[in-house]
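Heads up, one of the protein chains got dropped from this complex, but the rest are sitting where they should.
Take a look at chain A:
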Amino acid sequence: MQQRSGGWKVINKWLEDKELKPFKFQEDAWKAYLQGKSGIVNAPTGFGKTFSLFLGAVISWIDNHPKDYKSKTKNGLQLLWVTPLRALAKDLGRAMEAALQELDIPWQVGIRSGDTAVATRAAQKRQMPEVLIITPESLHLLLAQKEYPAVFKKLHTVVVDEWHELIGSKRGVLVELALSRLKGLKAGELKVWGISATIGNLDEALEVLLGPYHGNGIIIRSNLKKNIALKSVIPEEIENYPWAGHLGIRMLPQALPVIEESQTTLIFTNTRSQSEIWYQALLKYDPMLAGALALHHGSIDQELRIWVEEALHNGILKAVVCTASLDLGVDFRPVDSVIQVGSPKGVARFLQRAGRSGHQPGAVSKIFFLPTHALELVEAAALKAAMEEDLIESRMPVMLAFDVLLQYLMTLAVSEGFNSDEIFEEVKKTFCYQDLTEEEWIWLLAFLTTGGDALGGYDEFKKVERTGDFYICRNRTMAMRHRLHIGTIVSDAMLKVKFLSGGYVGVIEEGFISRLQAGDTFTLAGRNLEFVMIKDMTVLVRKSNAKKTIVPSYQGGRIPLSSNLGRMLRQKFNEALSGRTKDPELIALQPLFNLQETLSHIPKDNELLVEKITTKDGYHLFVYPFEGRLVHEVMAALLAYRISQIQPITFSIAMNDYGFELLSDQPIPLTIENAKALFTTDNLLTELQTSVNATEMARRKFRDIAVIAGLIFQGYPGKHKANRHLQSSASLLFNVFKDYDPDNLLLRQAFNEAFFYQMEEARLRETLERIAVSHIVITTPEKLTPFCFPIKVDSLRDTMTSEKLEDRIKKLIAVNG
């Protein structure tokens, strides 16, 4: 037993009085913290991860101020607590304040996020609380303020909560960059800790948090395990042609008993539109739920969301229909059941959602899986198996995000200005930018000062001024605009929705509203609304009693299947085929499998199924690698490209998580003889680059990049009209960069993101290698099969062609004429 400090004893006493005992991992964390280490705490939710680090800091404070820790106030910012979700901040703050109060420590706990009121911000500026809970974006906003180094003068610890959520995204890069600056300010005296759920690459997560070659990091793992009970709700009737379109509403009656028998239920859907539909349908089906049912997603008015969260805490809600907006570790004790509508597409996400119920240590998390189409039952079986084997996905860290770096440099330029050498050194120490070259650095600086390769003397580019090695932005308009644009979450332009009579409803995507005519009705925040007009960037509506309304579909709602789940899925199909399965999900699906087998074939583990079907739409080719939407998208483009080398041909392409479709107006020359060659890994990279889709994918990636790097001016939220003469679409910018500035680093980043993140080149290669040793089965079913049906009805399509533009147009004219 190690020597326990005074502070430690105070904490133990406090816990004993409450008849609590710290978990071993909490004590391990305190010990490591007190030794001055940095690291990651890995524990499931509901076991006091927060206290493993927060109390560490408190112990240290008591140790350092044994006499006056109960009276010392105005101590300056000591502990910065970074959290990815605003909704978490309040909860955390409450827990910390309660502990501090019981311990009689007069520390202030502050919250800083997009929701923080102006008055609170001003007060914080005068006197920082000892603990500040902050989002990555708000942390960067602090760095964008004049005299920011003074704020962090007393800071000694940064904790990054839910690090697993941040690491795979550009928000994680924001954290890396902010940490690099804080470390620079503190000359290495900063303790940095992460809190993470289990992910496949926890060791790498530590590297990313602390920077490569940190040498002082430790991972503290708890041996606690959350008990999860997964139950599939099996449809009473299995339809033979599974279709994703009805969003699981048909299964609603079977969800009601779960809600009735539970205290509070969270109903997770994968998209906002689906949550709106479910909310409406539940109310319609069971009017008794009115008043006890709420809706929670990212487009709903913040006040309403806060109300829902409060109501969840107080246990006055029977059920909440929600999206990823409630994914993270908010601790709603009354919640004892979770219903997942549709496949969560990944093991980690499923575990996280399951963990939203049964929050008390030792309690069982109950989660009900409700398939939106029959084939998803196989995913449920696969999820169960993957959970048993602890097959949890890795989160790949983002590398060399030039857009985020440009934004960060501008952030420093609008506050205190920066010295190029100093910041380059700091940035190079982050995981994301460890391979940044001096050449690239110079390009980035030039992009901010001269706007890239300025031609001729008449250029008027203005942004950042340079004096020797020092860079600063003195233009107040630009500085203000930049502060409004800090962050990496890019959504379609969102408009506020308000009643004509006043009263705020929520926000909605501009793209959706632009398709509406006055008088059309739509659904938002569970209300039926009639569109009146758009005025000053606000959508004006009135209440509607219309029975039928349009539900907005939001972009980016589709999550691809993870590779872990894909592998498990193929195994489950094998099992189903063997007829010896014990999974109730697979047994229920037998009629569907029988039809598939009669019409076509069910692929075994060492087989790749290809179906060739002719309909009035044209000639279809369906291929089923079961590798997830993203891999299929690329594979489809590759296969289309390779076939188009045989003869001029045009395809439209569709895919889902199980397979993909090539559709053409002429017979597709894929045969048993040439099939293997068409799926080869030879020339993979070159052919991927030549395939038209690389450009299109890069174009889509460029949208986020352009916004993050500050190339797209989105206007001032609410207050002002956007400056029309400064508006342009990302697609147009992409075109002009491609034509006039092909070496632009942001353009290169778009292509890189398309290749390495979206195309998942490595995963594609593995898939092709697997196919190379597989047996390719080609069937020619007379009609559509259960496997192909969901792909065929999917309306999102890409195009791949080897025909000349002129020829294509002539053909289209001939068809239409």
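Simple rule for what comes next: a residue touches a chain if its C-beta (ideal position, glycine included) is under 8 Å from a C-beta of that chain, and two chains touch if they have at least 3 such contacts; residues count from 1.
Criterion: contacts and distances are computed from a predicted model.
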{"item": "Record-based protein name (UniProt) of the chain missing from this complex, from \"Imidazole glycerol phosphate synthase subunit HisF\", \"Ligase-associated DNA damage response endonuclease PdeM\", \"Multicomponent K+:H+ antiporter subunit G\" or \"ABC transporter substrate-binding protein\"", "value": "\"Ligase-associated DNA damage response endonuclease PdeM\""}
{"item": "Hidden-chain contact residue, picked from the options A:487, A:710 or A:790", "value": "A:710"}
{"item": "Full-complex contact with the absent chain, from A:371, A:397 or A:452", "value": "A:452"}
{"item": "Those residues of chain A which, in the complete complex, touch the missing chain", "value": "447-448, 451-456, 458-463, 475, 478, 617-619, 650-652, 663-665, 710-713, 725-726, 728-729, 731-733, 735-737, 739-741, 744, 797, 799, 805-806, 808-813, 815-817"}
